[in-house]
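Apart from one protein chain that is not included, each protein chain of the complex appears where it belongs.
Per-chain residue numbering starts at 1, and chain names A and B are given in the order in which the chains are listed.
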Amino acid sequence: MLKELKSGINDVIFKGNATVVHPLNLYGCKIGNNCFIGPFVEIQRGARIGDNTRIQSHSFICDKVTIGSNCFIGHGVMFINDTFSETLKPTYSEAEGRWKETVIEDSVTIGSNVTILPVKICSGAVIGAGSVVTKNITAPGVYAGNPARLLRVIK
Amino acid sequence: MLKELKSGINDVIFKGNATVVHPLNLYGCKIGNNCFIGPFVEIQRGARIGDNTRIQSHSFICDKVTIGSNCFIGHGVMFINDTFSETLKPTYSEAEGRWKETVIEDSVTIGSNVTILPVKICSGAVIGAGSVVTKNITAPGVYAGNPARLLRVIK
Partner (left out) sequence: MLKELKSGINDVIFKGNATVVHPLNLYGCKIGNNCFIGPFVEIQRGARIGDNTRIQSHSFICDKVTIGSNCFIGHGVMFINDTFSETLKPTYSEAEGRWKETVIEDSVTIGSNVTILPVKICSGAVIGAGSVVTKNITAPGVYAGNPARLLRVIK
């Protein structure tokens, strides 16, 4: 049997104003005040987005991702909660307890086509387009590359 | 004249049960039993997907790609059949005979935002997020980077 589901907005808590562009697939997440969410975006159950944050088209935000206020998430940015690292296989349920958290603090800017492993990125960081972020970022600066490395400190 | 086509499910052979999330664009492909296919996915004519395989959101699977059973294809994974290598131009039809095959064996795990050139990836391989796979992978292990390199053997 073919089970056909539809993208849309289900079980989402909007704190205040928001602008979204369909088609997108938002479910079980919390969206802050004055956010913009572009088309072809999926935000899964458990994700939290702060106020005045923009999520551009084609991005994917999974469970266990918390994004702060005044952030910019570019186009085609992919977040990850499963690194396959313990079992070397995907974990299909959060109940197994292996998914990991990502925390993006306030005022973080993430370029397009960036891949973000489960890390913490501190306030004031700028991630260049096309980067793969594999480690925590703990100092404001511009980071880029695969894996992402510090290009320039922001004072 | 503007010709407007619509994404959907056309001329697809489903072997058994499957769950799909619209909008997606599936045509002329074969989908195994118990597969999941997320939103914003395109699977083209000629692609074959094995049983119990998950294709996550935003991925693109082209003609001449065969994916085995029990595979996990992350979000935003792009497969390729045209490497432009002979003519240094794209080939617009399979009839020209220049598109190349990709074979993903059973139980392969591919992270998000991965790019896969026309290669063979053996059973048990794990491809880290954001990688670009340019060569055949013939031994189980964890591979990552651009180009993807062996990080860790799986015994």
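We take it that a residue touches a chain if its C-beta (ideal position, glycine included) is under 8 Å from a C-beta of that chain, and two chains touch if they have at least 3 such contacts.
Nothing here was measured: the structure is a model prediction, and the numbers come from that model.
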Hidden partner chain, touching residue among A:25, A:44, A:81 or A:146: A:146
Which residue of A:25, A:113 or A:134 touches the chain not shown here: A:113
Mind listing the chain A residues that contact the chain we can't see here? 9, 14, 17-23, 38-40, 54, 57-58, 72, 74-76, 107, 109, 111-113, 124, 126, 129-130, 142, 145-146, 154
For chain B, which positions touch the chain that isn't shown here? 1-7, 23, 25, 40, 42, 58, 60, 76, 78, 80, 84, 88-90, 113, 115, 117, 132, 146-147
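Simple rule for what comes next: only the chains that are shown with their structure count from here on.
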Rounded to the nearest 5 degrees, how far is chain A rotated relative to chain B when their C-alpha atoms are superposed? 120
In whole angstrom, what separates the CA-based centres of chain A and chain B? 23
